[in-house]
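One structure is given here, and the rest of the page talks about it.
With one protein chain removed, the remaining protein chains of the complex are shown where they sit.
Up next, subunit A:
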Amino acid sequence: MQSPLVTEALFHLGPVPITAPVAVTWGILAVLGGGAFVATRRLKLVPGRGQALLETIVATIDAQIRDTMQADPAPYRALIGGIFLFVLTANWVSLIPGLEPPTAHIETDAALALIVFAATIGYGIKARGLVGYLKTFAEPTWVMIPLNVVEQITRTFSLVVRLFGNIMSGVFVIGIILSLAGLLVPIPLMALDLLTGAVQAYIFAVLATVFIGAAVSEGEAPAPRRDSLQKER
C-alpha cells in the first residue's frame, strides 16, 4: 500500500519535478479562473441564468462573511470566496475518474493554511497598524504573549491537519475498500466523501473568516445588515 505522505513526480519541468496534485491544482485554477473570466465578460443589469447563479454564489458568500465577522464583506470576499471555491472544487475533483483531490496531500493544505496565516497578519496590520497589531498579542495581559504566539502557530497547523486528515482518510478508505470488494461497493462511501468535502470546505472558509475577523475586529462598528439577504436564507 502506498503511503499517503509520499507523492511521486508525474513529469519533470526542467529540473523541477511536477507531481499529480500540482497538475490537478493548476487544472482547477485554470477552470475556476477561466470560468470566472468568461462568465463576467458580459454582465447585464437583468441577469441571465449563468449570471444569476454567479450572483447567488457571491451573495451567499457575502452573507456568510457578514454574519461571521459582523463587518462589510467587500475586502474579504475575494480571499474567502476564492479559498472556499478552490477547496470545494479540489475536494470534489475525485468525481472525475482518475483524479485524486490535491487536498488529500499535506503540501496543498499547508499552502492554503499559510495563505490564511499571512492574510490574518496582513489584514491585522492593515486594520490596526504594526504596533497596534503587535499589541493584541499582549491582551489581556503581557503574561499571555507566549500563549498567543503559540496559538497562532497551532491553529494554522490544525487547519492543515484537519483538511488533510479528513480528505486523505476518505481517499484512503476508498482505496482499502476497493482492494477488498471492488465494483459498486465503495459508492456510498464516495457519497459520504462528497458530503465531508463540502463540509470541510465550508469549515476551512469559516475558520479563515473567524481568524481574520479576530485579527481586525475591535474598533470597527458592525456593518448594517441587509434584511433581504437574511430573509432569503
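Definition applied: a contact is a pair of C-beta atoms (placed from the backbone, for glycine too) under 8 Å apart; a residue touches a chain by one contact, two chains touch by 3 or more; residues count from 1.
Keep this in mind: contacts and distances are computed from a predicted model.
One subunit of the complex is not drawn; among "Branched-chain amino acid ABC transporter permease", "Heme lyase NrfEFG subunit NrfE", "Spore coat protein CotJA" or "ATP synthase subunit c", its UniProt record names it "ATP synthase subunit c".
Checked against the hidden chain, the listed residues A:22, A:93, A:127 or A:207 yield one contact partner: A:207. Mapped onto subunit A, the interface with the missing chain covers residues 3-6, 64, 67-68, 158, 161-162, 164-166, 169, 199-200, 202-203, 206-207, 210, 233.
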